[in-house]
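Here the complex is missing a single protein chain, while all its other protein chains stay put.
Moving on to subunit A:
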Amino acid sequence: MSQPIIQMKSIEKHFGAVIALAGVSVDIYPGECHCLLGDNGAGKSTFIKTMSGVHKPTKGEILFEGQPMNFAVPRDAMNAGIATVHQHLAMIPLMSVSRNFFMGNEPVKKIAGIPFFDHEYANEVTMAEMRKMGINLRGPDQAVGTLSGGERQTVAIARAVHFGAKVLILDEPTSALGVRQTSNVLATIDKVRKQGIAVVFITHNVRHALAVGDRFTVLNRGSTYGTATRGDVTPEELQDLMAGGQELATLEGSLGGTV
């Protein structure tokens, strides 16, 4: 394989007394879909936040395209081509869809040398990107607060896909989506991966992970069980790893294998 685009080396993150990450190492390659799996509170969101410049790791090193990277603010990561859909979406309900879509990345048009927000362009792109994801908006000026949970999630994903030039990080992007929108998202992941973009995909759904994942890293209580390549693990093994234990096996029996 080629050079990894992001190398995370023994990343540790402490929040006061809480050790959220206790030394996690993962390499992300261009053109792969890297699934991050793990139980609630395992540290997945914290891990990707160190990647997208939201948190500074307490210890450890991050290399971006071979160079040590020091993203002080999310903006730096964004400028480097890393776009993130956070679990809590980072959308502002009071603002319109297109204002949200371009938040922090506003397109400008110079009139008499003064840069103005190019609303026309922003509205057009927003509508087009949303249509691609299978959502029809009333208009680009509709407030995000009037959208359903899944529609909001779709806006966040469309935004990240639009801006993720090199790396696309998705933190549980399908948790609120309907069947059609979910398959849209999975298809989009597949599409951008083929364009050579690295995708980091967090999910609690083994089937979604298996549908698009090339490699799987399982986190458990702040450390990693290691990374498995597609074909090396069975869905059952993966599910056991994700749950971090055996009790699931008994549960699964009583639920008729629906988990």
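FYI, a contact is a pair of C-beta atoms (placed from the backbone, for glycine too) under 8 Å apart; a residue touches a chain by one contact, two chains touch by 3 or more; residues count from 1.
Basically, contacts and distances are computed from a predicted model.
**Q** UniProt name of the unshown chain, from "Xanthine dehydrogenase family protein subunit M", "RNA polymerase sigma-70 factor (ECF subfamily)", "Xylose transport system permease protein XylH" or "GMC family oxidoreductase"?
**A** Per the UniProt record, the undisplayed chain of the complex is "Xylose transport system permease protein XylH".
**Q** If I consider the whole complex, including the chain that's not displayed, which of A:19, A:63, A:90 or A:176 touches that chain?
**A** Checking each option in A:19, A:63, A:90 or A:176, the one touching the absent chain turns out to be A:90.
**Q** One chain is left out of this view; which of A:58, A:105, A:205 or A:223 touches it in the full complex?
**A** Of the candidates A:58, A:105, A:205 or A:223, A:105 is in touch with the missing chain.
**Q** Which is it among A:29, A:117 or A:225 that touches the chain not included here?
**A** A:117
**Q** Just one of A:131, A:191 or A:207 touches the chain that is missing; which is it?
**A** Checking each option in A:131, A:191 or A:207, the one touching the absent chain turns out to be A:131.
**Q** Across the whole complex, list the residues on subunit A that are touched by the chain not included here.
**A** 52, 54, 73-75, 78, 84, 86, 88-95, 99, 102-106, 108, 115-117, 119, 127, 131, 134, 136-138, 143, 145-147
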